[in-house]
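Below is a slice of the complex: some chains, not all, each in place.
Note that the chains are named A, B and C in the order they appear, and that numbering of residues resets to 1 at the start of each chain.
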Amino acid sequence: MLDVAVIRFPGSNCDEDALRAAEGAGAAARFVWHREASLGGADAVILPGGFSYGDYLRSGAIARFSPVMAAVRDHAAAGGPVLGICNGFQVLCECGLLPGALIRNAGLAFQSRPVDVRVETTATPFTSAYQAGQVLRLPVAHGDGRYVASTEVVAQLAAEGRILLRYVRGGMPDAPANPNGSLDDIAGVINAAGNVAGMMPHPERVVDPRFGRPDGAGFFASLAAWAPTPA
Amino acid sequence: MSYRIHVRVLPRTGLLDPQGQAVEHALTALGFAGAGNVHVGKAITLDLEAESREDALATATRMCDTLLANPVTEDYTLEVAG
Amino acid sequence: MTGSGTTPRAESFPGERPVTPEVVREHNLNQREYEAIVAMLGREPTLTELGVFSALWSEHCSYKHSKPILKTFPVTGDQVVQGPGENAGVLRLPDGWAVAFKVESHNHPSAVEPYQGAATGVGGILRDVFTMGARPVAVLNSLRLGPLEEPRNRYLFGGIVRGVGDYGNCVGVPTLGGEVYFSPGYRGNPLVNAMCVGLLRESDLATARAHGVGNILLTVGARTGRDGIHGASFASEELSAASEARRPQVQVGDPFTEKLLLEASLELITSGQIVAIQDMGAAGLTSSSAEMAARGGVGVLLDTSLVPTREPGMTPYEILLSESQERMLVVAEPARVAAIQTICAKWELSATPVGHVTDDGLFRVVHDGLLVVAIPGGDLVDACPIYHPEAVEGAEAIARRSRVPSIKAPDLTAALEQLLDAPSLASKRWVFEQYDSTVRASTAQGPGGDGGVVAVPGTAFGVAMTIDCNSRYVALDPYEGGKATVAEAARNIACTGALPLGITDCLNFGNPEKPEVFFQFREACRGIADACRAFDTPVTGGNVSFYNENPTGAIDPTPTVGMVGLLADLSHQVSSHFKAAGDAIAILGTSTGHLGGSSYWAEVLDAFCGAPPPVDLDAELRLQQFLVAAAQGGLLRSAHDLSDGGLAGALAECCIGGPYADQTLGAKVTLTGHADQVGGEGLLFGEDHGRALVSFLPGAAAQLAQLAAEHGVPWFPAGVVGAVDGTLHLTSPSLDLRWETPRLRQIYMDAIPRRMRQVAPSGLEQ
């Protein structure tokens, strides 16, 4: 069974949701407190959503200095999967594991609503359970979700197939497709090595079929099915 | 004449400033030992057409009182550059 | 009174002003109250003691004008685990679970500083719930403002919504519902009522009852600053130039610390390390320690020089009365202090011993060795004089009730559009889009329908919740309005398929010393009590907010009711919008075309008048029971209660669909035979109670009609759901009207955003 570490920063608040979603997909998940220096041999890491350190100064800016982040870096350098969701994505950008930054939504207000996103690549440990081009309806809930990076970086991401998800016009006609003004409608990206990804929508909130289409379950199913490629 | 205005809006002294506290805490954790009394607020810069430096200052003050600063929780300082 | 003449002598703290009649008045205590204090102590109080009395004997803490009326509420029932008197009420759920819930106002602070006022209102209500050992799983909010056409109201509205959102979003508790109304009656005195719902194992219930002589009191959480000193007494007087001058320093919320406090508190409670816990809300350390001691029948000795402060040189007076946020008071055995500090340290919080429990029944405070307060503890909390003000209905209210609109009815097609464009009736998407409604991954129904529904982890059941008040009805007829408020809440709950279980209330009124205000209060409470008895939904707690006045008079009386219900099987939950073309539509209940007090009169004909519709409690109960039975039988595709905007308003909402619907749906509705004697206006916009609009698969019609008959609920098959993006076509003997549903949706969704796009300055020049 895949051993998933869900990192808990002070102020994380989607940690339990992420843990349950990973367990629901058949992984063994556990929390790792931000003060820990080691991941205890975890196979994969999830940086959950929330407001680490209150998101004071900038979202994710303070969390990136937590002791556990050194272990997360090592894990990433060794090719282990790391998925940052919402605040986790912000932390990954702040600490440089992912390019770009997430700034205040273009509309300046917090956005909590469903969005439609298209899976742009399935060749990742996080999206292998989906079909390329599949459109998912996932909730977003963030104030700082506007993805920005230099024109060159954005072009490179597109060229290298490293845009994980894009906001698309789905069925909701009177809500803007792109909820935050992200460049190139980017909702999620992945690093060059293909093992560290970040996304603004919250797949862990839509895994229970009793509440609607469980469109988020595939991210966790993908992760649970991931196996390190033998060296 | 065009004047460049810099406004610094900070939480009023005595009010809790959780953001300032968090930054102070983080700076200390990063080994910046000598930092204290940290406060975080808003910086606003703008260009203003005015007859004179005094006019510019007067207009900018009204802008602060009306919109740029919250009269109940914030204090501001103004600077008029060239 | 105990202790008369035997109370130890407290000393004035150096530099303290002497207690003069002027100082007593400043503390909002009248002659009678001051004399009671002197008699109780057998001497004059010190200034610090006076401050303590002014807080605990404020309306906010003492309920001195409302207690006799609140005693008339029904508070018992098999489902009640904890009734009024603790930080929150608790009701029993299946499988050892329980739900804790409470609503509270933060009106005056929000009038002064909308963002922080609203944010700290959410913070306070969260603490009330997690203090009980419950994990907050949902918040709701009820907001009232003056018209959005005025910039000041837009500024307040924008700030309040951001404040509510930022706080709850950061702590990570989803907002599952609320309500917003705009009326000139709230100019200058907006209402912000926040409600929290928490879940706990019944066996983990914590209390705020101090006991065990020698046990230690610890403050946990944020440091104490000079924030909100005298907030409780500020909330207990009218907003005026004089109160403005006494305005306490604004309390600033820190939701990040709240989140840590939440986790630490729940861990402390489940660890078994503590005896009691209470949040420091209004009147801070004073009320939390005095109330905990009084509940346990013990005394306390506090040393304010031990309390961690944010600023140097704070006096015992300031430390006792500070309303700094994100603080808790904990009682524990001395041997447990170290373990408690370890738990708190893990959450980056400090826990500081500041006193202990005594056997002398006194509330005593020392500062640097000086005894500055010594008051008999029980009397401090319970002996405030109680008032029975005169209650006489205001002439204005009587006149309004018998008035009818002077404007002629406009074109009825346009009237519905006008109604949907009224901010009070329009979609509140602009509001709840700023609130995280899906965090915790347990949201079965978010905002935008009749009630919110949250799943209980690891079970098949859920908790439904709503917050409601039609203050126009209350203003026009407080008794019927009180009944209507509970009835609407219960209808909203039942529409989701849940059984109403109990309520919490937030009674927002003007100055109770005015006979016409006290009349409104007394009668509205009588209505609430009668409805709660009829529905077996006991009152488990609440909050009274008086003195909501502005230069033009009292606010519209607003007894907000928060209700929770049990949704036995989440897979049978029902939502309020139409689902698919071809489904059948039926109207439940009786339409008499009652237009008095209606939104149509108020919003379209600009006439705030008429007698509101009377509530038949029996018929309401039967409707609720039918809705629950039909949902449990899996027979309904949608259910929406009829309230503001009447039948036309409800039909439009059902066609418009949810806040993020893929498309609208048309409907073909034939009312011939439903209420043929009623005129077009009354049929469309009348607000008779006891009604709901349901849709279902045509094959379920016979079974539903049968079920309705068994429950004695009138059942009228009214038509079918139409095409995607289709027409709402409504006919009766006197009507033949059509509306394009995409256009209705556009009006309904844009009503608030288009007004909020206008600039609203924050500052002095408004």
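Here is the rule we use: a contact is a pair of C-beta atoms (placed from the backbone, for glycine too) under 8 Å apart; a residue touches a chain by one contact, two chains touch by 3 or more.
Bear in mind the structure is a predicted one, so any value in this text is a computation, not a measurement.
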| item | value |
| --- | --- |
| Subunit formula of the full entry, expressed with the displayed chain labels | A x1, B x2, C x1 |
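We adopt the following convention: only the chains that are shown with their structure count from here on.
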| item | value |
| --- | --- |
| Chain A and chain B: spacing of chain centres that average the CA atoms, whole Å | 35 |
| Multi-partner residues of chain B (at least 2 other chains) | 18, 22 |
| Contacts with 2+ other chains: residues of chain A | 53-54, 56 |
| Residues on chain A engaged by chain C in the complex (per definition of touch) | 10-11, 13-14, 16-17, 20-21, 49-51, 53-56, 109-114, 139, 141, 143, 170-175, 202, 204-208, 210-211 |
| Contact footprint of chain B on chain C as seen in their complex | 112-113, 115-116, 222, 225-227, 249-252, 254, 256-257, 310-311, 324-325, 761-765 |
| Touching residues on chain A, where the partner in the complex is chain B | 53-54, 56-57, 61-62, 65 |
